[in-house]
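Here's the structure, in structure tokens; my notes come after.
One protein chain is absent from this view; the other protein chains keep their places.
Chain IDs A and B follow the sequence of writing; residue 1 opens each chain.
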Amino acid sequence: KGHRRGVWCVAFSPIDQVVASASGDATIRLWNLKDFRAIRSFQGHSSAVLRVAFLANGMQLMSSSVDGLLKLWHIRTAECAGTFEEHSSKVWCVDIVGDRMVSGGADSKICPLSGMMGTQRGVGTWNKLYQSC
Amino acid sequence: KGHRRGVWCVAFSPIDQVVASASGDATIRLWNLKDFRAIRSFQGHSSAVLRVAFLANGMQLMSSSVDGLLKLWHIRTAECAGTFEEHSSKVWCVDIVGDRMVSGGADSKICPLSGMMGTQRGVGTWNKLYQSC
Partner (left out) sequence: KGHRRGVWCVAFSPIDQVVASASGDATIRLWNLKDFRAIRSFQGHSSAVLRVAFLANGMQLMSSSVDGLLKLWHIRTAECAGTFEEHSSKVWCVDIVGDRMVSGGADSKICPLSGMMGTQRGVGTWNKLYQSC
């Protein structure tokens, strides 16, 4: 049930007793801190996931990957809540402050996203603010 | 108006509706979050900029680079407010807490800086605390 490639990022939930991990095996996994069992696997990236972070009071995850995608995930269902294909190469960096997110990539682009919280089943939706530059 | 090489770091201002980005094209750029246009370009590094961070309540930027330099910049004018040449090789890491900054480099040195806030046009000046070690 564990990862099959190196783990690039780990992050505690700000709310629940869980940890998320991002791996070279292209998945994100969620671990229960009570018994440290894998409780979710988030699949959809086609290449190494470099970073994972909790959003929306721990109800969503953001992931960025070597495949050039930013993805948002619902914690409870492991469904992908959104895919942003702005980058044509590796997403190297992300900054998140409140309901604003910005990413930078190997393609020399930066991509801003804006979130609207609590719109659906208690979780937020994120949208491109503008065309990336 | 965008970057010409990969983006290594992005950071939201703590105050204004702007984002800074650091690129392999040796520049830092500042983007307006309202329309996501590039509003400043900070030029002076001779090699990839690895990290950028806001200082002094968002009125200054710090950048660290593969060229071995730490630079400080005035947001409003895009002028370089200071250059620290302590490192003879890549600046790999920086920690900033309040008016204290410390960097570490590929040259095995660490360099401490101390800031004095609000001394000139509302922005701070930074000085070497000691000879780097």
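Heads up, the rule we're going with is that a contact is a pair of C-beta atoms (placed from the backbone, for glycine too) under 8 Å apart; a residue touches a chain by one contact, two chains touch by 3 or more.
These numbers come from a predicted model, not from an experiment.
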{"item": "Those residues of subunit A which, in the complete complex, touch the missing chain", "value": "1-12, 19, 21, 23-25, 31, 33, 35-38"}
{"item": "Subunit B, residues in touch with the chain not shown (by the definition above)", "value": "89-90, 92-95, 97, 100, 102-110, 112, 129-131, 133"}
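What we mean here is this: only the chains that are shown with their structure count from here on.
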{"item": "Separation of mean Cα positions, subunit B and subunit A [Å, integer]", "value": "27"}
